[in-house]
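Heads up, one of the protein chains got dropped from this complex, but the rest are sitting where they should.
Let's turn to chain A:
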Amino acid sequence: MPSQVNTGLATLSDQLILATVLLYLVAMIGYALELAFGRVRTASAAKREPVAVGAAVGASSSGSSASAEVQPDAETPREPEPEAWAIKAGGVAVVLTWIAWAGNLAGILTRGIAVDRWPWANMYEFVVAICFAAVTAFLVLMTRQPIRFLGAFVALTAALGLGFAVLFLHVQAGPVMPALHSYWIAIHVTAAIVASGLFILAGVCAILYLVRNDSRASVLPSRRDLERITHRAIVISFPIWTFAVIAGAMWADRAWGRYWGWDPKEVWAFITWVAYAAYLHARATAGWRGKAAIIVSLVAFACLLFNLIGVNIFFSGLHSYADVPN
């Protein structure tokens, strides 16, 4: 089996990822400026109707996302007029995020072409892809929901994740272990990446929920909005995660001689699944709302992160992508 690597493209990929980190950081600053000097949401604003619905009913379903965020609040009296330049900074940040997103995508694609395989077969590539998925989830959701306030936190998370990958996980582009020669990588890992990206978005919102104090004015939206976004992201990603786990079992059936064998990765994927199922149950049937449900979602998020990172560091298992360079 040939093992040629297009080193030129591989280097380009590394540079693109570096540039992406910087762009995410700059975008984060833009978002942060808007948060700091833009509109402040007063305690009363927190009680107003969720913006998403107001916008959708008022202006049919075709409102542009960026303006939808501003409109309803413009009508709210008592709020000081936000600094125009601050709003502009937010807009610039959105554009920067899209550019960084494209850079992130290009970095992934060039690496994939350089090694002629799916570009998520080791920890470095996996983390880069998850950051990409989280930003994608944010950008896509932003076209339908006024969630620009999340930008600073998503961009920061992505920059930190990518930076961590570049500094501590980077390995030269190259061929993979025989166990990874399978079309299942396209199915199982892609699903895991997409679900993880959405879970990260939900996790960011859940943390903001705990930070937000509804009785005080804040740059953040109300707790209820934060909770809604958290829930929505989890509702979308839970079936994808379920599918990822099942696809993993089907791959294990091809590669390891059994579809389920309580490998550490399998155990923690299962624990994560149960934890998110418990969150959905707590809301849907036990009727938990607010802080209690948010904390369950964060427990689940902690399980997810432990599965993505901790399991690779602390346990040795059959997942051969999980080698952490030392």
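The rule is short, and it goes like this: a contact is a pair of C-beta atoms (placed from the backbone, for glycine too) under 8 Å apart; a residue touches a chain by one contact, two chains touch by 3 or more; residues count from 1.
Note that contacts and distances are computed from a predicted model.
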Message = Just to verify: the chain that's not displayed, which of "Electron transfer flavoprotein subunit beta", "Iron-sulfur cluster binding protein", "Cytochrome c biosynthesis protein" or "Cell division topological specificity factor" does UniProt list as its protein name?
response = "Cytochrome c biosynthesis protein"
Selected residue (touches chain absent from view) among A:Leu139, A:Val166 or A:Ala278 = A:Ala278
Message = I'm checking contacts with the chain that's been left out. Which of A:Ile99, A:Ile236 or A:Ile295 qualifies?
response = A:Ile236
Message = Just checking the interface: what residues of chain A touch the absent partner chain?
response = 1, 3, 49-50, 52-53, 56-57, 60-61, 171-172, 174-175, 177-179, 181-182, 184, 224, 228, 231-232, 235-236, 238-239, 242-243, 246, 249-250, 253-264, 267-268, 270-271, 274-275, 277-278, 280-287, 311, 315
